[in-house]
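Apart from one protein chain that is not included, each protein chain of the complex appears where it belongs.
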Amino acid sequence: MIEVLFFAGLQEAVGESKITVEDKNITVKQLKEKLLKTYELPHINQAMIAINEEYATDDTMIENGDTVAFIPPVSGG
Amino acid sequence: MIEVLFFAGLQEAVGESKITVEDKNITVKQLKEKLLKTYELPHINQAMIAINEEYATDDTMIENGDTVAFIPPVSGG
Amino acid sequence: MNKYFWITEDPIDLNDVYEKVVRSQAGAVSTFTGIVREFTHGKRTLFLEYQAYRSMAEKQLAKIGEEIDERWKDTQVAIVHRIGRLEISEIAVAIAVSTPHREDSFAACRYAIERIKEMVPIWKKEHWEDGSVWIGDQQEKISYKDKVPPLEEMNDD
Partner (left out) sequence: MNKYFWITEDPIDLNDVYEKVVRSQAGAVSTFTGIVREFTHGKRTLFLEYQAYRSMAEKQLAKIGEEIDERWKDTQVAIVHRIGRLEISEIAVAIAVSTPHREDSFAACRYAIERIKEMVPIWKKEHWEDGSVWIGDQQEKISYKDKVPPLEEMNDD
């Protein structure tokens, strides 16, 4: 099981701040593709990915129990 | 009459923060020479001069009623 | 409150960060505060809304503190970012850096705000009279909708 977090514009597009995906041992890229079948995820490729609060890349492997966050371009400060 | 102000190390050397000089229409340079006859003024040539709170030069003329300040190198901040 | 890097829903007082960095080895403290500006290119902002990936944002702020520690000698850094609804002139972010000498406090403080805008998962939603939008992509100058003002202005708070 993977926990997936959305923020800002992505959160509004998905309509949820958090969903769970019944999957494991897939890459970030595979997760994205899977989500795009269900959700409209505008500008998803501009988003950075964090796994367990650390930035990751498209080919990082996601393990069971991981928390994956889609981080749209930040605008704090 | 000219009012003369001293600060910091100069003030301690002179022993006064303010003296009056019975003079007028003399240059800053002439005032310095006059004061040096009476007081020990260490590093007086490193001091800047202000007349009525504006920086002046050695050949600026001092008028009756002016306030002349000897400004040792500043160390605020 | 013992944290030096944190996210809050409450109004920020500049002294919250200032007091954390004052110490006897320091001769200089630089602070930066980003506050809510009312007008950008003549367009009135009514209020802002900030959202954060809170736990990760606090970690990333602490990481900026570590980066500063590596780059400058003998620094103390505190950073707080507010989330939720912010009114005009309220503080969104406050940074304080103390160092023995002033050169470093300026440089490190500047570094901190630039890094916040690059790597800390916090987002701003602008609310205008005619709509609202999440602001994004400060690096790439792209936003999620078309109706926002030029981003080089919006991003440079």
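Which chain is which? They are A, B and C, in the order written, and residues in each are numbered from 1.
Rule of thumb we're sticking to: contacts are C-beta pairs under 8 Å (C-beta built on N, C-alpha and C of every residue); 3 or more make two chains touch, one makes a residue touch a chain.
The structure displayed is predicted, hence computed values, not measured ones.
The chain not shown here is in contact, across the full complex, with B, C.
Annotation: of C:Ile7, C:Leu61, C:Ile83 or C:Ile113, C:Ile113 touches the absent chain (contact as defined above). Even with one chain removed from view, chain B keeps its contact list with that chain: residues 5, 7-9, 11-12, 42-43, 46, 50, 53, 55, 69, 71-77. Mapped onto chain C, the footprint of the missing chain covers residues 13-15, 18, 22-39, 88-89, 98, 100-103, 105-106, 109-110, 113, 153, 156-157.
To be clear about the criterion, only the chains that are shown with their structure count from here on.
By number of C-beta pairs in contact, the leading pair of chains is A-C. The distance from the centre of chain A to the centre of chain B, each centre being the mean of the chain's C-alpha atoms, comes to 73 Å. Distance between chain centres (mean CA atoms), chain B to chain C: 49 Å. Here the CA centre of chain A is 25 Å from the CA centre of chain C.
In chain C, no residue touches two or more other chains.
Across the assembly, chain A contributes no residue that touches 2 or more other chains.
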